[in-house]
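Selected chains only, in their assembly positions.
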Amino acid sequence: MAINWFKYASPATFYFLAGRMIPFFTVVAVLLLLVGLYISFFVAPTDFQQSEAYRIIFIHVPAAWMSMFLYLIMAFWAGIGLAFNTRLSSMVASAIAPTGAMFTFLALWTGAWWGKPMWGAWWVWDARLTSELILLFLYIGFMSLQAAIDDPRRADKAGAIIALVGVVNIPIIYFSVQWWNTLHQGASVSLVQSPKMATAMLTGMLIMALAAWMYSIAMILIRTRSIILERESRTAWVSELKEGVTRS
Amino acid sequence: MILWIIKRDLLLAMRRRADVLTTLFFFIIVVSLFPLGVGPEMNTLRIMAPGIVWVAALLASMLALGRMFSGDYTDGTLEQMLLSPVSLSALVMGKAIAHWLITGVPLVLIAPVLGIQYDLPAESLMVLTLSLLMGTPVLSLIGAIGAALTLGLRGGGVLVSLLVLPLYVPVLIFGAGAVEASAAGLGFEAHFSLLGAFLLVSVVCSPWATAASLRISMG
Amino acid sequence: MKWESLSAFISMGGYGLYVWGSYGVALLCVVGEIFLVKKRFRTLHKELGLNEKSSI
Amino acid sequence: MLTANNLGFSRGNHKLFENLSFSINEGELLLVSGSNGSGKTSLLRLLCGISTPDEGEILWNGAEIRDLGEDYYRVMTYLGHLGGIKDDLTAIENLRISCALAGNEIDEGQAKEALGRIGLVGREMLPAKVLSQGQRRRVALARLLVTHTKVWILDEPLTALDVTAVDMIRQLLEHNLSKGGLVVMTTHQEMEISAVTSQHLVLS
């Protein structure tokens, strides 16, 4: 059966759909977070080299992953919006940016607070760190550009171009690890010696990453709803909402 | 009246909040670019840090100079300022203060964080911040003269740098010098008293010189 | 139980500052984002005169 | 009384006018006309003191306007083709700020009222950049509704205005003249003004 995707691409339909999905993602995010935190602090063993400092990994790595994924997803939706002139995808892209920037900041922050005890410096100009910093600038550039443009359609399209152009930068900065000698850790498994500990740690990390996913989705959905309302405040369906009519 | 001007310029800046943030980010980005060009060795970077932060502050403040009068010039507000019953020097002082509040203060506030990137010790961070606090108003005040002189000239944006950079040099030398002196364990009071002297002189002379330049540019 | 005492938990083997500094700021960011996102949604609802329950 | 004595002015190697003399009394209108490029704008900029004449002098109540400086600016309003309108500020903010600059602080209510009278009801809170040409021009002209100055120097105030607005400006000028004000203006459009005396200066 053919699904009518355009139905879901209409902001009005999405508004209600998102409204029903948010509680689900919120609940799942909270549950995963609780499990993840429990594993991080009570199951995962003390590290052989780093003692307890390594526990930062449970937010650092999920945040770093999210920061990159969210950028790609944002660029994807922005590109779709530009190519097919679908309003909803552009709105989703704008909704992703702040969350992505927040995770990028967190990756930087937790990395810095991990680096101080491990490397003896808050910051080194290492490839991975630098690439993450540039990612933050890409997010901020995207948001500032959109904020500087009053007309939402123009803001969408302009943002899409800069987001797409910025994507080119992601592999470049990411693979530059190979061109620069780096202080930053490679695979996380090398952190601990025995496979059993690695498992506990890995599970913790993955669960925290999943929690971050769920959290991001919930945030993005709520933000998208706000953007939809802001842009469609004068349409018929919003006026219907005002009169308290519910739709399914 | 001077308050009206400051209020207006801040209002204009707030109307586009991005505006204030972008000067700041320009500063951050420039400071962060150098290690990319120079390479990641911490010892070299630590030596360069005060110089780089100061040069970046100087460039950031200078870039924003373009906007100081040019908007008012092209839309005719400047004509009206010349014809205002209030003294032009006071108006100009207001504009310089607003420029400093918008471009200087955020730099001062963020500088310690950037210093950490270069692994500067705590005392140096403090001296760096203080030196910027005293130096950036001088940059705005001197810059106002340059901006006024190059008004309406094509390529004014680049010409203005040519005019003001030489005047910025002493501020740069003593500003960055103070930090280096403190890092080397020497006294930095002498540097600070010189920065203070620059500030005084520019507060006294710059509004007058800027007002004269404006009259010449509009004549 | 993994931790002998609460203070051992807090000191994190001497790395308490760094661990809690990371987790604290992470918490702050998340809570801050939730707050901002919700505030934006609520103020919009107020401005548009919508009833929040009916719209979900 | 605004007097010009033997004014001479040239731009580049082009002599715009020479030995130009006139004087305008209270309640009088001076209409400056002439073909494009005949020097009308240049003359107006001399009269308000932005440029300096090559020869001759401009006197306000007997004193050279350059010497009077701020005392002259207190009684004079100049509106050039550039309105001094900031794209990013709303109409209200623009009006309040341009008035404040001219030494005449007005509050939000007054500004709103003036904008309403000039036909911008409902547009007061839009940033000026989204306004049409004529609406921007009206924001600039709204200053004339609230100013207390006597001498008005207006360079083509009617461009981009529709007929209603032209009519409104005409009434405004008549009102100022009847209160004993002086108006110097240029325009390429026809406009009938019933002033006590109206002089016509044709540049060529």
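Think of it as A, B, C and D in the order they're written, each chain with its own count starting at 1.
Everything that follows uses one rule, which is that a residue touches a chain if its C-beta (ideal position, glycine included) is under 8 Å from a C-beta of that chain, and two chains touch if they have at least 3 such contacts.
Please read these numbers as outputs of a predicted model, since none were measured by experiment.
**Q** Given that one copy of each protein chain type is placed in the view, how many copies of each are in the entire structure?
**A** Formula for all protein chains in this file: A x1, B x2, C x1, D x2.
Going forward, only the chains that are shown with their structure count from here on.
**Q** What chain lies closest to the overall centre, CA atoms only?
**A** Answer by centroid distance: B.
**Q** Would you identify the chain whose Cα-based centre sits farthest away from the centre of chain C?
**A** Looking at centroid distances, D is the chain farthest away.
**Q** Across the interfaces B-D and A-B, which one involves more C-beta pairs in contact?
**A** B-D
**Q** What is the distance in Å between the mean C-alpha positions of chain A and chain B?
**A** 36
**Q** Between chain A and chain C, what is the separation of their C-alpha centroids in Å?
**A** 16
**Q** So which bits of chain B are touching at least two other chains?
**A** 16
**Q** Counting only residues that touch at least 2 other chains, which ones in chain D make the list?
**A** 127
**Q** Given the complex with chain A, which residues does chain B contribute to the contact?
**A** Listed in rising order, the residues of chain B that touch chain A are 16-18, 21-22, 25, 29, 32, 35-36, 39-40, 42, 45, 116-119.
**Q** Quick check: in the complex, which residue numbers of chain B touch chain D?
**A** For this pair, the touching residues of chain B are 1, 4, 8, 11-12, 15-16, 71, 74-77, 79-87, 91, 218-219.
**Q** Can you name the residues of chain A that touch chain B in the complex?
**A** 121-126, 130, 133, 137, 140, 144, 147-148, 180
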